[in-house]
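With one protein chain withheld, the remaining protein chains of the complex are depicted in position.
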Amino acid sequence: MADIKLMKGNEAIAEAAIRAGCDAYFGYPITPQSEVIEYLMMERPEDRTGMVVLQAESEIAAINMVYGAAGAGKKAMTSSSSPGISLKQEGISYIAGSELPAVIVNVVRGGPGLGTIQPSQADYFQTTKGGGHGDYRMYVLAPASVQEMVDFVDDAFEIAFKYRNPVMILSDGIIGQMMEKVELPPQKPRLSDKEIEERYGDWATIGKRKNRERNIITSLDLDPYKQEAHNHKLQEKYRLMQENELRYEMIDCDDADYIIVAYGSSARISQKAMNLAREKGYKVGIFRLITLFPFPSKPLNELAGRVKGFLAVEMSSGQMIEDVKLAIEGKAKAEHFGRYGGVVHSPEEVLEALENQIIKG
Amino acid sequence: MEIKDIIKPENLIYTKTKNMTDKPLSYCPGCGHGTAHNITMEVVEEMGITEDTIGVAPVGCSVLAYEFMNIDMTQAAHGRAPAVATGIKRVYPDKFVFTYQGDGDLAAIGGNETLHACNRGENIVIIFVNNGIYGMTGGQMAPTTLDGMKTSTSPYGREIETMGSPLKMTELIAQLPGVYYVTRQAVHTPQAVRKAKKAIRKAFEIQRDKKGLAFVEIVSNCNSGWKMEPVKANEWMVEHMFPYFPIGDIKVNGKLK
Partner (left out) sequence: MTEELIIAGFGGQGVLSMGKILAYSAIMQDQEVSWMPSYGPEMRGGTANVTVIISDDRISSPILTKYDTAIILNQQSMDKFENTVKPGGTLLYDPNGILAHPTRKDINIYRIAGSKLATEMGNAKVSNMIILGAYMKARPIVQLENVILGLKKSLPERYHHLIPLNESALTKGMDNLEEVQVL
């Protein structure tokens, strides 16, 4: 029988982590995502699957605990919200540079600085363009429902281990705090230490075996030529992600004259705006990004050839719009709309922007 | 008698531990790091735990410790080694995990990670090499730099009023209930090396017996950073460092001495 529950996004992602066979969660409380660690502490996954849960002394410590556990071949995860994610950037850069699998959840709130605890999507640049130092990319999944908060955890670990790369689940205060109906997946068993050795024994620091060289987890190579070669390898990995792991959803785009490009909660709000627009006779479709990196440049470019305009809707002053414009190469009009700093745009406001900036503009 | 008659297993009286690689050490001649590496790796070999030991290297002079220690190792971001070690130990509670850190790494930028790993009583070993200076970056002031000591960022000598006092991190963490064993050692004489090795052995045994965190400080020299010849640096260390950072056990069996 299907395991159906009414859950908050933050609780759902925590439960999904247990069920994905996650080995360790390290976190630090921050609104609006504290329910992740609260749920895990209440649920005692140590008793259910042996999963470790630890409240760290800071976001910095938490991401470095993830780095340690991931380097030892374990499925490790952390979560935070914007100011905390800024603190984690150092660790994320090390994880990317050392090529480790890890899942990081950001339940975005308004900034900059301490900002507000209300929802925002203003961490797009930080998430997709690097965030920390150096030339690296995270694979980024943007859930638009509580169900996707659940589904993307296992997907994130799969990609993280397939490419040995950090994966971010970029949520926001709406998806984190909202409750929806979810169908929970069955429990995936955690890997045994023996299975970890068989699968990841060639790189994970699990203790040096007599029959192999020592394993070293590091991002350091002082020789710039070797460091450049390492960077080439990373870039090739990102190219492969672009080729094989791109995800997006097109809603009513077949007959559309106008396209709203959005992700996460903005995509949900825009769907309502789309319905209102269609009631008024405008042929509007939604292009919903599921992965923010890789970015769906090619399908957007193809769409640009046959529609009149794009409205990029995001709770920021205009970040994703830059990638949309690059993707469509000037083939159609593209404008940005969004409330920000913690203010959420209403479906009516999106419709108004669509009419003024794209349809009549 | 020819040389091949001498080189025979039965004549062997000393050998380098297999847990050290053949790579020449990158440390300055006269530096204590090589000895500290060596005795740590000897302990791991002698306890027969090589296959179950994971080391965490810091940022600082010993950032490349993994080039010399022939065991599985993770290189941590600056100051984060205790958090990284926590991550490893929590998912492998039966393995041996240790950090090897300098004073800048452990006591300055990593102060918080050190304090909290100690306070949680993480069942790990922390080896803390204190030479009162930032060696790798070229001799800048460390939290442990002595009063009046000249460095490239305290060129007129450390001034307590504006720069604070040298930090006794080891005494500080010894106060925490989760910390089971705290000792301060040195590696400047054969006798000191023997004692330091015994202390490291004890620290790993504490981890084996799951008694809590074991913390071994090694007061060392930095002849390059101090701008002294090696022998002079060791003399200076005995004369100036030891009075402020006295050698000996600070906490044994969970009890302050």
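For clarity, chains are labelled A and B in written order, and residue numbers in each chain start from 1.
Just so we're on the same page, contacts are C-beta pairs under 8 Å (C-beta built on N, C-alpha and C of every residue); 3 or more make two chains touch, one makes a residue touch a chain.
Every value quoted in this text rests on a predicted model; they were computed, and no experiment measured them.
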| item | value |
| --- | --- |
| Interface partners of the hidden chain - shown chains only, full complex considered | A |
| Of A:192, A:244, A:275 or A:317, the residue in touch with the unshown chain | A:275 |
| Residue touching the undisplayed chain, where the options are A:122, A:138 or A:174 | A:174 |
| Listed residues A:122, A:241, A:344 or A:358, member touching the removed chain | A:344 |
| Absent-chain interface as seen on chain A, which is shown | 4, 6, 31-32, 117-118, 173-174, 177-181, 265, 268-275, 344, 346-348 |
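One rule holds in what follows: only the chains that are shown with their structure count from here on.
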| item | value |
| --- | --- |
| Centre-to-centre distance between chain B and chain A (centres being mean Cα positions), rounded to whole Å | 39 |
| Residue ranges of chain B in contact with chain A within the complex | 50-54, 56-57, 63-64, 66, 70-77, 80, 83-88, 90-92, 95, 112-113, 115-116 |
| Interface residues, chain A side, partner chain B - complex | 23-24, 26, 52, 54, 56-58, 60-62, 64-72, 74, 76, 90-91, 94, 98, 193, 205-210, 214-220 |
